[in-house]
Every structure is written in structure tokens, then in C-alpha cells.
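Worksheet for the structure shown next.
For this view, one protein chain was removed and the others were kept in their places.
Letters A and B mark the chains in the order given here, with residues in each chain numbered from 1 onward.
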Amino acid sequence: MQSESNISIIDTQEPVIKITGLKKGFGNRVVLDGFNLELKRGESVVVLGRSGSGKSVLIKCVIGLYKADEGEIFVLGKKISELDYEGMDKIRANVGFLFQSNALYDSMTVRENLEFPMRRHLKNISPEDVEKRIIETLTHVGLAHTIEMMPSELSGGMQKRIALARTLVLNPEIILYDEPTTGLDPVTGKEISTLMTETQRLYNTSSIIISHDMKCVQRTADRIAVLVDGVCYAIGTYNELERSNDEKVKQFFE
Amino acid sequence: MKLPFYINNFLSETGSISRFITRFFGQLFHPRYEIRQFIRQCYLIGCLSFPLIAITGFIMGLVLTMQLRPSLIAYGVESQLPIMVSLAIVREIGPVITALIFAGKISSGIGAELGSMKVTEQIDAMEVSGTNPFKYLVVTRVLATTLMLPLLTVLSDVISLYGSYLGVNIKGHTSLQLYFFQVFHTLQFSDVLPALIKTVFFGFAIGIIGCYKGYNSSKGTEGVGRSANAAVVISSLFIFIIDLVTVQITDILGLN
Partner (left out) sequence: MANKTGENVTLGFFVAAGVVVLIVSLYLIGKNQSMFGSTFHLRARFENVNGLMAGNNIRFSGIQAGTVNKITVIDDTTIEVDLLIEKEMKPFIRDNALVNIGNEGLMGNKVINIIPSRYPGGIITEGALLLSKSTPYPDDMMQTLSLTNDNVEVLSGDLVSTVRRINESKVLWQILNDTTLSEGLRVSMSNLREATVNINNLSASLNSVISDARAGKGTAGALIADDSVATHLKQAISNINNASKESLEVLTKLDSIVSQTQTDLSHGNGIANALLKDPLMVDKVNASIENIQKGTTSFQESMEALKHNFLIRGYFKKQEKKKSKAKK
């Protein structure tokens, strides 16, 4: 690991996210126990795992919401454990995070929700640009008419789209999806999955998707990593893993 | 060394509140400063609490006067009514009642608001959006309560004194001018300043406890309710503890 800490040149082949030997525990409970994963540019990887297996913890470590106990995470070539608050902010401006519960600010309108990250991250942006980007992204998610509404007036699917729009206004290189279809009806879930693949194509993003909704996984995944007992138990395409004979892998595809 | 559960619980709670306070001061003096949000919180916390505090203050002054009158008449010192009421209001009742009402309204509000933000990951979302949620949510709110409560107390005191003036006039008669002359003649800096200073601490306690409880809310809607409840209970308790400490400090300093 010592040798890897000196990496500073980013070539196109370099993965946008590289996780090595990640360990994270809460109290006496170990959640991640030496997890490894690489995410290439333009790729979308689904992390599959049972509830409470530490999938959300994994991507929250990537974005810096949790501090890793051991191991290293490189995001866009930067070792995040060595970053100060400012440096982390720069990474976060390029990494979108779609929360499981959407995390829309319920005291703000849709417009203000979208304005918030732009005003925070892009300090020199002009008001016209802000407005242009808001309209653009809202149109992309198909909810331009809700711009003056409060999040509480929107349905679950609409809230999810607004949340996605909020991560998109910053034009991130990477988007981390935390269970994007959980709690939605199958039709809306399908719409969201479609929107995710469209987004990946249009905005040219790489993504890590946490999910256990197999339909969503099938639609969105380039590769699938199976998280069992805190380690990356298996990795491969949907078809590869579906054919696997391993008990621990098979249980997800039944 | 194994401590009983509740003692252990109490100590760990005290420890994390202290840590939270340290974190507050650590963040307070470093940019960036969330001034717009601070002003907005001042409006939400200060201005919107004013009607409630004005009503309770007014009633307090009126009732206190009417309650005190019979005993003062019994001692034949009815004319001392404005003096006694003003001292009671300015020194103790004004600050404490205002703080308790304020705690009931604001501490629970903050606890519930931050609790639900915590539970719905809005706090995490803020962090991801390039905002230090502690500065944006906690520092602004705690500063707002710390600065707004003294203001509210001053206004509430004046309204209470006006209520008391009306109370004096229900059965007796005095002019507003004479009443306020008597009041201001009685009051000294040693009555007003310690009372005002303690409201700063009341405000701080209310803000910090509300934020602490909300910020550390456990998952689920039940956790939010519990945070809001605990915020009110603990901050009310803190008000009395601070009151006790201030009275002893002012006593030691010879200001009583």
C-alpha cells in the first residue's frame, strides 16, 4: 500500500474510484472487512448485498461521510484520507450522491434545493447560469413544471427524480446511488432505472449503484460486485454471476 | 470498573454534550460564516417567538401583581407593589419564564427539525453539497438562540411591567409615568445585568441542547419525537441549573 500512496498521474485507464482493503466498524461490529473495488471511467458497478451488509457504509466512505478505519480509497486520483476539508469539497463537487431517502431539504422549494449545491460548490457561477442549469436538469428528469413546488407536495418517484436532478446540476463525473428504487412501485422503479442509464449516457458519468432490486440491477449494471461478510465476494457481469454455482451468489438471483 | 447503567448513560451523555459544545466553539470562529442563514434563523427563532413571549409576559406581569396585592395590603405597603413586582419580574420571573417558553417552542422545534433532517439524510446531503452542516445548521441556530433570547427577555420584561401596571390599576390608581418612575428608581444595574447575562446562557443552553438532541437523533420517526422531547426536558432543566449557578455567582460577587 505504501507504493500506491505516491500515485499522482491520472491516465485514462486509471480507475475513477479505487478501494483497497477498506475496513469500517461501528463499535464492536465490523461492517466492512477489507473490501476492494475499482470503478473505471464510464462504467457503472452495482454493489449487491443483503440489508445491513454495509453497502451504504461503503459509498458513504467514498464520499467522506464516514471515515475508514483502515484501507485506502482513491477518488479521481486523490487519496481521500489525506484530504483536508477544502480538498474533500472539491472531490464532492465532482461526485454526486443520490440518497436512499432523497434528502430533499423540506424547507426549500425545488428550485432552492437545486440552487443549494451550486451556490455552495461553484462560487463564481452567474445567476443566469444557475437558472439555465436548473431548467436543463429538471427538463432532463421531466419535472420542469415542479420548479416552485415544495418537496412535500411531490410523490415519491418525483422526489427521487428531483434528488437526481440535484446531483446532476453540478455535472458530476461520478454518481453514487444509494438504493435508488427502494420504496418505489415497479413502474416508477423502472422509470428511475431508465433515467439512470440515460443519465449515464448523456452526462457521461461513472456510477456505483447500491441495490437489491434485481430488475434495476439488470438494467443498469455493467458489472456487479457481491458484498458478503464485509468483503467483495464476487465480481462479474450480470450474466456471469447469474450462472454462478456459488450458494452465496445464487441467493441474489433467485 | 463497571458503573450502573444509568450513571454510565448520564456520564456518556454529559461527555458528548461537552464534546458537542467544544465542537461548536471550534467551528464558531472559523470561516466560512453562514451569515444569511444566521439572519434567517434569527428571524425564525426570535421574531416568530415574540407573540407567544409577549402574551405570556403580559399575563405573568398582570397575574403576579394581582396575586401580590392582598399580601402587600395586609402589611400596609400597597404602595410598594410596583417595586416588588418589578424586582421579581426583572430579576427572576421574566428571564426564567421567557426562557422556559422559548425552550418549549424553540428547543423542541430545533430538536425535531434537525432530528428529521438527520433521519432523512438531509444533513449528509448538505455535507455532500459542500456545506458544513454543523456550521449551517448548528452554529447559526445556537448563535440565534443565544442572541435572541436576551432581546426577547428585555421586551418580555417591559411587556410584563406594562401588564403589572394594568394590574396595579385594576384596584388602585397610578399613572404610567409614576409607575415607571418607581420601577426605574428601584431597579439597579445589579438587578438588570446579571439577569440579562444569564439569559445569554439560557439561550445558549436551549440552542445547544436542541441541536445536540436533533443532530444525534436516532433513526426513525420515533427517534425524532424522542429528540424533540428530550431537548425540551433537558434544556428546561439546564435553565434552572444555570439560574441556580448565576444566583450563587452574583451572590459571591456581591451583586445581590
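Just so it is clear, a contact is a pair of C-beta atoms (placed from the backbone, for glycine too) under 8 Å apart; a residue touches a chain by one contact, two chains touch by 3 or more.
It should be emphasised that the depicted structure is a prediction, and the values quoted were computed from it without experimental measurement.
Note on the chain not shown: across the whole complex it touches B. The residue from B:66, B:192, B:233 or B:249 that touches the chain not shown here is B:192.
Only one residue from B:64, B:125, B:154 or B:209 touches the chain missing from this view: B:154.
Only one of B:17, B:42, B:143 or B:224 touches the chain withheld from this view, namely B:42.
Summarising the interface, chain B meets the missing chain with residues 39-40, 42-43, 46-47, 50, 74-77, 150-152, 154-155, 158, 184-185, 187-190, 192, 196, 254.
Definition applied: only the chains that are shown with their structure count from here on.
Centre to centre, using the average C-alpha position, chain A and chain B are separated by 42 Å. Residues 60, 63-65, 85, 89, 92-93, 95, 97, 99-106, 116-117, 120-121 of chain A touch chain B in their complex.
Contact residues of chain B toward chain A in the complex are 116-117, 119-122, 124-132.
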